[in-house]
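I'd like to ask you about the structure that follows.
Shown here: the complex without one of its protein chains, the others still in place.
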Amino acid sequence: MNPSILCERDASGTIATVTLSNPDKLNAVTASMWRELTQVMRRLHEDEALRCVVIRGAGATFAAGGDIEEFLSLRNTYEQARVYHGEWVADALNSIVACRHPCVAMIQGACIGGGLEIAGQCDLRIAGASASFGAPIMKLGFTMAHTELAGLLALAGPATALEILLEGRLLTAPEAYAKGLLTRVVADAQVEQETYATAQRIVAGAPLVARRHKRLVSRMSSNSSPLSADEIRANYDYLDSEDYREGLAAFLDKRRPQFRGR
Amino acid sequence: MNPSILCERDASGTIATVTLSNPDKLNAVTASMWRELTQVMRRLHEDEALRCVVIRGAGATFAAGGDIEEFLSLRNTYEQARVYHGEWVADALNSIVACRHPCVAMIQGACIGGGLEIAGQCDLRIAGASASFGAPIMKLGFTMAHTELAGLLALAGPATALEILLEGRLLTAPEAYAKGLLTRVVADAQVEQETYATAQRIVAGAPLVARRHKRLVSRMSSNSSPLSADEIRANYDYLDSEDYREGLAAFLDKRRPQFRGR
Partner (left out) sequence: MNPSILCERDASGTIATVTLSNPDKLNAVTASMWRELTQVMRRLHEDEALRCVVIRGAGATFAAGGDIEEFLSLRNTYEQARVYHGEWVADALNSIVACRHPCVAMIQGACIGGGLEIAGQCDLRIAGASASFGAPIMKLGFTMAHTELAGLLALAGPATALEILLEGRLLTAPEAYAKGLLTRVVADAQVEQETYATAQRIVAGAPLVARRHKRLVSRMSSNSSPLSADEIRANYDYLDSEDYREGLAAFLDKRRPQFRGR
């Protein structure tokens, strides 16, 4: 099978599943897959009916890294590396952050290198107990691009980033959880069920609120400058939404709210 | 019973207990309680004899959130929301940070929404094993105010903030501990004892040192600009204190120090 990014919807049209697929290489992410991931995520971003994106690997692994064979031809000079990391990889990672919908990583097996970078940009990470995590690129003789390291630092802090990069060990799922890399660890057999249960919990909330929370956390985590008056005003947009009226009414009526995304 | 903030001292006058009390609504924090909390904390800040503040809820719960019924009348427009969140809630949360005395949250039962925000501004958090944590406001159709989100981000980082806000699940106490939301988890029956034992450990230290540490951690965590010469000088004020002489003398004499707060 050719390396590719698959994308499908559930019957309701509210949950999209994006699959990293390169089954001959444990879903190693090729240059074409990085670029395709960007395109897929940008299309999902535009889809107003959607409420949640699940990102997973084909089969029972997430992704074992970038496609190292390609490096000899596609990332062999500084000019190439600037395009490979500064555009292809960075655009793909940014497209997950910039996607208006919450993204949940469903993690089985290897979540390494580029795989860890993709999972790290998702909003939640549900992992199976036997999944493994790391970026042992010191054994390959190269450094993590600063644009990719930024995400690892934001998620796990400098001590865990240094452990991963200097020691090159793979972390177990319980270790990765203890160090803040994961939202939750469940039995391997439960990963898919728990991931979609998580997606359903997200879908049950007001979608405008989810989008606003995702954007606001990103803004406040990546930029220490105070919010502008417009940014502050935007965080109160819910006051003009039908969903806010519905949320309060449902609470006071002790019933489940029905949010319509407006 | 009317919603209110109760405040009492122990016999020694060194520990104050502030109680969020709205027993008919699991101590949901009303607008008047937010404002009263500010007044109470500001008074405690001025009390030089005090050495520690415990913040708890009435009965066996901390606080289940804001008072949602009030939102229909008190937080229904942008102008109202600016006052409600930007003044009443923000002032109350800031009054905990600005209080010169260390503040310990004693957490039983529900610690949700506004309750979580209050606990998150305390300096230490002691929780019972069956306490629960979250802010499932996506089910109510509204967004966390950025002034309140800032505290959650500072305490728990973006990944945990997103989990709480996007998924709307309540976290168990062990989950909240693993994610950095709590100082310690103990058996439910031990929460009160452990909280006051913690307060006593704080009281046993030099009070000027506690105040300086609280202010310095806040300053360095919230503002990345270098300390001014005056700020640096102030951190060495202990050199002129009686308590520093007493601390060193007691250490060298192998006895307990008796600090007098000067």
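Order as written gives the chain letters A and B; numbering starts at 1 within each chain.
Note that contacts are C-beta pairs under 8 Å (C-beta built on N, C-alpha and C of every residue); 3 or more make two chains touch, one makes a residue touch a chain.
Since we're looking at a predicted model, the values are computed, not measured.
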item: Listed residues A:7, A:60 or A:81, member touching the removed chain; value: A:81
item: Identified contact with the non-displayed chain, of A:159, A:189 or A:229; value: A:159
item: Contacts of subunit A with the absent chain, listed as residue ranges; value: 68-69, 71-72, 75-78, 81-82, 136-146, 149-150, 153, 157-163, 165-169, 178-180, 224
item: Hidden partner chain, residues of subunit B it touches; value: 102, 123-125, 154-155, 177-178, 180, 183, 198, 201-202, 204-206, 209-210, 212-214, 216-218, 220-221, 224, 227, 231-233, 235-239, 241, 243-248, 251-252, 257, 259
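By our rule, only the chains that are shown with their structure count from here on.
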item: Distance from subunit B to subunit A - Cα centre to Cα centre, in angstrom; value: 32
